[in-house]
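What you see is the complex with one protein chain gone and the rest in place.
Up next is subunit A:
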Amino acid sequence: MSLFKARDWWSTVLGEKEEFDQGCLCLADVDNSGNGHDKIIVGSFMGYLRIFSPHSVKAGGGPQAEDLLLEVHLRDPVLQVEVGKFVSGTEMLHLAVLHSRKLCVYSVSGTLGNVEHGNQYQIKLMYEHHLQRTACNMTYGPFGGVKGRDLICIQSLDGMLMVFEQESYAFGRFLPGFLLPGPLAYSPRTDSFITVSSCRQVESYKYQVLAFATDADKKQEMEQQKLGSGKRLVVDWTLNIGEQALDICIFPLNQSASSVFVLGERNFFCLKDNGQIRFMKKLGYNPSCFLPYCSVSEGTINTLIGNHNHMLHIYQDVTLKWATQLPHVPVAVRVGCFHDLKGVIVTLSDDGHLQCSYLGTDPSLFQAPKVESRELNYDELDVELKELQKIIKDVKLQGVWPLTEQEDDLKVSASVSSTLDSVSQATNVEPGADSVPSITVKITLQNRVVLQKVKLSIYVQPPLQLTCDQFTFDFTVPDMTSSVAFSVYLKRNYTPSELEGNAVVSYSRPTDRNPDGIPRVVQCKFRLPLKLICLPGQPSKTASHKLTIDTNKSPVSLLGLFPDFANPSDDDQVNVMGFRLLGGARVTLLASRTSQRYRIQSEQFEDLWLITNELILRLQEHFEKQGTKDFSCSFSGCVPLQEYFELIDHHFELRINGKKLEELLSERAVQFRAIQRRLLTRFRDKTPAPLQHLDTLLDGTYKQVIALADAIEENQDRLLQSFSGLKSATHLLILLIRLWQRLSADQTAILEAAFLPLQEDTQELGWEETVDAAIAYLLKTCLSKSSKEQALNLSSQLNIPKDTSRLKKHITLLCDRLAKGGRLCVSTDAAAPQAMVVPGGCTPIPESDLEERSLDDSTELFTNHKHLMTEPPMPEVSARQGVLE
């Protein structure tokens, strides 16, 4: 994150696929030209040594060839290059090159040619030292306070400091407690070497101490030396910084003191000569290199710190003075003086980008990408806007999205095979006496245009089960046909409330304006045969629940109606037919010989539904085939409400039971957590206290929790079963009311909507309160006796009722009113005399968690609400902080 980027003065790329590290860059007037112009010396791990003398780039031209003074291949990897007074008898600057097993000192000289590009440079080997151990890095300086010459100290990879007095080897010492090499620096003020050891300490060793310690050429000797009383290598001071360091620099503060700068992996330290912290700074990034240099203001030191986020920060002590962006991650940074330019920042990246730059207020040009937008043509835009506005307006008026004729984008058809599967596909069924059959359903999809995200899901009433209920299709070309087949079987031991299945296909149809596509849905229903869940059985004469359906046509032979259930053993009994549902219940169907009546009887009220429905459907089909148009069924007796109420009570009881269990569970959970907390404090105590049977309590509570959870699960199973029965009974009730009052299809639909809400039956919002609210609404609107009744207000929230008496009363009332000729109708103008606001009537409310069902008693609409409470906007910048890497 920076405002500016470093201004490029001169840059080049070195070699191809060469590697560079910290020590590979050095700036000095290496050829002793005496004009104070620095040359850039770069060595690489591939063994190349290059010397540059950059000139400012002329407009239009890249770096010139004569900027490269020298390039030689030294065969061995160059670990570090340094320039100093390394040759005895002269104070000229020489170049020291550290290879892993060799130290070479060269002199660099140039011969002037006639023209500038005629200059020649060469290096001459002055002397070289072969090293016994693999070198790692080196430092140089006037060790021991010698004047006019520089000594070299090389740190080997296994922790030996080797000191060379120019052409001769002086001594070698092992550092104690060494594991991996750290950076090494020499402080002339205190005449000591400073390094960061593997123990994460800054350690300072006096040169004197090193020189006088017993010579140790082998590590074993050093071990013995530790034991013996000889002169041990004693550390001058240490400072624990708690992290490994990347680099160390010594910088003279003033005449009498110098500072030791340590760049750690996460912090940046400035130490006094005696190893105390002058200041430190926590770095919010991963640093890669640093360089302290003198500051303009007194008593402070500036530091350049490069990091792995391509940035170069300049600090004055701890205050950030400048941040600039670099095109690469620098591994080494130096400041130099070239020709007429002072203070040029030279950076080297590990892949060989060498750049000389200076700070400037060039913004780091971040060009925000252009937003994808269309060419602005205001006329066209106006037209389009108007068109869209019109669509929105239409939608608002109609309340629904206008259905354009695009239904044939995708054709869905379902076919149920006429025979049961020869090998049943049923798996995991509940153990029962009968083998469970399955039937194959085939769904065929045919598209007209290209469609995206086509997904088919199939739903059947539980406990019916599908072998697969989700399919995905790919309609990439128009006019494709694909089909899938799956099997349906009865999974549990009770009867489903419906034999109808539903296949829903959702897809999105891309248009030119909306390439993502408009989501659309197509559904297709299919009807499963009765024999899937039912077997022919022995008819029984007696039963507790009986229903009689009247027709206006002469009776039909039951064998003709139910050929698939004909019992071959007793074909003489044409008027009686027995069914055995897979759950075990028996239903008997009787046809009267003389009158036009059919009787259905069973031990369970809810079991009547499927057979009754099947009978009526088959009768209708039969007469349609014969060409009779005016066939109708009717029901005369009173509606069997009592049996129905029993089922409601059973369902409600289970719900109450579930609620109780849940309360118990939450109590136990609270208790469990309380015990846990107690135990936690016990265990944490320094002085262990006896547990006082808390563990037994914990165990007991845990068992209770598990038992309760099991009970809840079992209860839920039973609830599901009971709900399925309740649904069957409700279907039957609606059917009976329809036959009894000869309701039209519209009215039946209203009744179904009221009695069979689409949502799931859950603990929070169950069937009872939903149906009660719906019936109460019907009673207050279209079935109301007087306008006074309409004024009643309902509670706005649906809660689980205390008992079912209110619901029962309402259902009875509903039947009464229907019997007295009430008509079901929900359009407001027909039934309700008053204009009223039906929630969600005019425009669709966006889906809300809490649908308000209250009816408002006030007819006056208030028009103006002055106080516009607008929420203030919420700006927030979520640049996540902390984790940079």
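Assume a contact is a pair of C-beta atoms (placed from the backbone, for glycine too) under 8 Å apart; a residue touches a chain by one contact, two chains touch by 3 or more; residues count from 1.
What we mean here is this: contacts and distances are computed from a predicted model.
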Protein name, per the UniProt record, of whichever chain is missing from view ("Tetratricopeptide repeat protein 8", "Ubiquitin-conjugating enzyme E2 G2", "Isoaspartyl peptidase/L-asparaginase" or "MSF1-domain-containing protein"): "Tetratricopeptide repeat protein 8"
Per the touch definition above, residue among A:R673, A:H693 or A:K809 touching the missing chain: A:R673
Which of A:M280, A:L420 or A:L559 contacts the chain that the document leaves out: A:M280
Residue ranges of subunit A at the interface with the undisplayed chain: 1-3, 19, 21-22, 45-47, 74-77, 79, 100-101, 134, 136, 157-158, 177-181, 197-200, 219, 240, 242, 244, 246, 266-267, 277, 279-282, 284, 286, 288, 308, 317-320, 323, 331, 350, 363-364, 366, 368, 371-373, 392, 666, 669-670, 673, 676-677, 680-681, 684, 837-840, 842-843, 845-852, 856, 858, 860-865, 867-883
